[in-house]
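Here the complex is missing one protein chain, while the rest keep their positions.
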Amino acid sequence: MSERLAVNLPGLTMKNPIMPASGCFGFGREFSELYDLSLLGAIAIKGTTGEQRFGNNTPRVAESPSGMLNSIGLQNPGAKSVRDNELPFLEQFDVPILANVSGSSPEEYVNVVKTLNDASNVGAFEVNISCPNVKTGGIQFGTDPEQAAMLTSLIKEATNKPVYVKLSPNVTDITAIAKAVERAGADGLSLINTLIGMRFDWRTKKPILANEKGGLSGPAIKPVALRMVYDVRQVTDLPIIGMGGIESAKDVIEFLIAGADAVAVGTANFTNPFACLEIIDELPTWLDQLNASQVSELQRRGVVL
Amino acid sequence: MSERLAVNLPGLTMKNPIMPASGCFGFGREFSELYDLSLLGAIAIKGTTGEQRFGNNTPRVAESPSGMLNSIGLQNPGAKSVRDNELPFLEQFDVPILANVSGSSPEEYVNVVKTLNDASNVGAFEVNISCPNVKTGGIQFGTDPEQAAMLTSLIKEATNKPVYVKLSPNVTDITAIAKAVERAGADGLSLINTLIGMRFDWRTKKPILANEKGGLSGPAIKPVALRMVYDVRQVTDLPIIGMGGIESAKDVIEFLIAGADAVAVGTANFTNPFACLEIIDELPTWLDQLNASQVSELQRRGVVL
Amino acid sequence: MKSVPLKVVRNQEIAEETYEMTLSGELVQEMNRPGTFLHIKIPGSHHVLRRPISIASVNQELGTCTLVYKCTGEGTRALTNVRPNDCLQVLGPLGGQGFPTEEPSTDQEVTLIGGGVGVPPIYFAARRLSERNIPFRVILGFQNEAAVFYEEAFKQLQATDVTIMTDDGSYGEKGTVIDAFLKHDQPSSYIYTCGPRGMLKAVKAAAHPDTRVYVSLEEHMGCGIGACFACVCKTEDETSYVKICTDGPVFQSNEVLL
Partner (left out) sequence: MKSVPLKVVRNQEIAEETYEMTLSGELVQEMNRPGTFLHIKIPGSHHVLRRPISIASVNQELGTCTLVYKCTGEGTRALTNVRPNDCLQVLGPLGGQGFPTEEPSTDQEVTLIGGGVGVPPIYFAARRLSERNIPFRVILGFQNEAAVFYEEAFKQLQATDVTIMTDDGSYGEKGTVIDAFLKHDQPSSYIYTCGPRGMLKAVKAAAHPDTRVYVSLEEHMGCGIGACFACVCKTEDETSYVKICTDGPVFQSNEVLL
């Protein structure tokens, strides 16, 4: 494990800047059969709600050029079960957990945070104020700066662990939301969540997804994600976990240049289940090519701040 | 020329639902050397401003997975020159022109519309309130419903030709803008313009585009475009010209199902300069497969209105 | 379960828009349960999702496996362009539960019912049953004559009977697999079936209560390994969900809501 790749973020002491993105890695069990999860920088676990959720009807995924739509709808076993069954399993690995939190009401978010707060391997929380796939809650917190700030302060009061707020790209001005949650005490930002999209089946003349709309992820959204990371970097000094379409170590470099401090890899885990691992393996060569001895030398380079 | 494909929109009597999108076809001269422009349903010409514009520095285009970024910056010879040199050239073809209008101020928009108003082949105007590539004007009209409505009414007063307003996807709620411009008198809507994006060059650690940011177009944005066409279709009866990533006749069908009345093809003209023509050729076979005798039978199918 | 490149040995059309592809590589050694599947990366870089395709047969001597897929969309269209000696990235074998071909005893009979591209996993099951000398009958349904495949292959496995049904009667008998099934009054101990959801439902409804019915389900998949919750199916009592990729794809018919 190369020291060159180490990255320190609030609550997350990472061996490297790579973590699987929330929702694309479950709670790690399945991928732990493919490789040693201790090799990862961190793990963002599947969005967790107060109670168990069954999610939306199927089909829940559809494809589009260089991207995919999902409308999983936050299926998860609920905070207590995550605390009692999932997080203990992850303790065998030497890797910090970023616990992704969702809910329909501020109370539910707070409840999840309180339930997971004492799990020793949870290094920080990632508050999903941007899930496009649930009817109530989620996205409205992510499109209104005041609501976003309100939710952030409530959660900050409920935990002493660092809180990352995960922003929605489906807004006119993402920097306004970023500034609002920073003022409300956020310790870091994750961006971006998925863009709202749709596909239709020409045979049935209906939306492909049972839920009609879904979240667009994958390489297709990379330029939008890079732009938003860059824009947000211009208005805040908070750590940024960048994501959206990362498939390769070269993509990681692009996000670091844009202003990210670490990155998350989502959809690429489906295309190639070893994506995170291969990216981590390739990073040192990229550092060499860029004459950088440390990842930190690449962080915040293009930044005008 | 098959009657099956005919589509009638305000100001545009189209032989088929296909037009090249503004900015991807110049003023038709170059493509006229490749095929007979009379075969097209209509032509959306390059965005025209009051005075000649030189646009942004180069590089002006970059690539991304299944998409591209452009920051042309509205280079065009100015309204008078378009009227005197470009539109007369297009008169030899039996095809209606959708004149795409831009500006930095409401006055400039109005000025362009007045200058082009008397050109007999201009069937309608397409007001670009969504260009992400110019410093002033353009996009702020597209992100604020009131400004969008104000601009729309001013332009409606300046012309008796139908006015289509071209909406920006870079907003939290595109339906709010759509409703605002409808109330202000718009005769139709074009959507979507490009999503704001960025790419970085790992070698130089700088944005690839000289203008830093650019507009993302191409198949990558198709699901976002389909979603927005669908959303807007739920709130208005206005004709919709749908666009964003259309490459094939199958994509056209998808946009029609989503709620578009006609479509525009942009980036695909670069990938394949015969894209529009090939799509028009393939449409009848698709109608057969869908048991539709007319394009009109496919319009507004999935619509819940 | 691994993610490795497999070499394409053959890839040819065997019925209308239906292709048989043979792959070779070490991974084949791990392929042994009928009903399990491979998650295949589509060559050409704009597809982010793999495609799940059932294993239709394996030949352990040659180190090859065979798939049969129908060209129904962009990904499978791209697969048709793959040529011998090309490599495909394959994740698999996937599936926690296949057809329980080890269960029936030689005095029991299995009815195999396949519809369209539901036939391939049924064929793999038939091979296993045949190896174990379990008697089995086969009912296959296709749209029309052009779509028919593997009739001869099943016959070579010494099936008690092979009935082909086509929607339009252009081959075999006109009607559905259910029509054929209902004509046979002797209930068998097991039914293994794969095909469109409506067909599975009808099979379940038509089966004798004592018959153990195993259905193989399809759903759009993300990860294929149980991590993304894309491929769920409600349990019959609707209180919970199963994941088709890891809990299935084969389920006993009373486990799931069809």
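Think of it as A, B and C in the order they're written, each chain with its own count starting at 1.
Going forward, a contact is a pair of C-beta atoms (placed from the backbone, for glycine too) under 8 Å apart; a residue touches a chain by one contact, two chains touch by 3 or more.
Note that the coordinates shown come from a computational prediction; the quantities given were computed from them, not determined experimentally.
J.: Looking at B:78, B:106 or B:273, which makes contact with the chain not pictured?
T.: With B:78, B:106 or B:273 as choices, the missing chain is touched by B:273.
J.: With the full complex in mind, choose from B:31, B:109 or B:255 the residue touching the hidden chain.
T.: Within the whole complex, the residue contacting the unshown chain is B:31.
J.: Hey, which of B:23, B:123, B:145 or B:242 is the one touching the hidden chain?
T.: Residue touching the chain left out of view: B:23.
J.: Which one, B:55, B:106 or B:185, makes contact with the chain that was left out?
T.: Considering the complete complex, B:55 is the one touching the chain left out.
J.: Since one chain isn't shown, list which residues of chain A touch it in the complete complex.
T.: With respect to the unshown chain, the touching residues of chain A are 65-66, 219.
J.: Can you name the residues of chain B that touch the chain not displayed here?
T.: 23-26, 29-31, 33-34, 46, 54-55, 58-63, 65-68, 70, 72, 75, 218-219, 267-274
J.: Identify the residues of chain C touching the omitted chain, counting contacts across the whole complex.
T.: Per the touch rule, chain C residues meeting the hidden chain are 44-46.
As a working rule, only the chains that are shown with their structure count from here on.
J.: Two chains share more C-beta contact pairs than any other pair here; which two are they?
T.: So the pair of chains linked by the most contacts is A-B.
J.: Please report how many Å separate the Cα centroid of chain A from that of chain B, as a whole number.
T.: Spacing between the chain centres: roughly 34 Å.
J.: Which integer distance in Å separates the CA centroid of chain B from that of chain C?
T.: The computed centroid separation for chain B versus chain C comes out at 46 Å.
J.: Would you mind listing the residues of chain C that make contact with two or more other chains?
T.: 45-46
J.: So which bits of chain A are touching at least two other chains?
T.: 65-67, 218-219 - these are the residues of chain A that touch more than one other chain.
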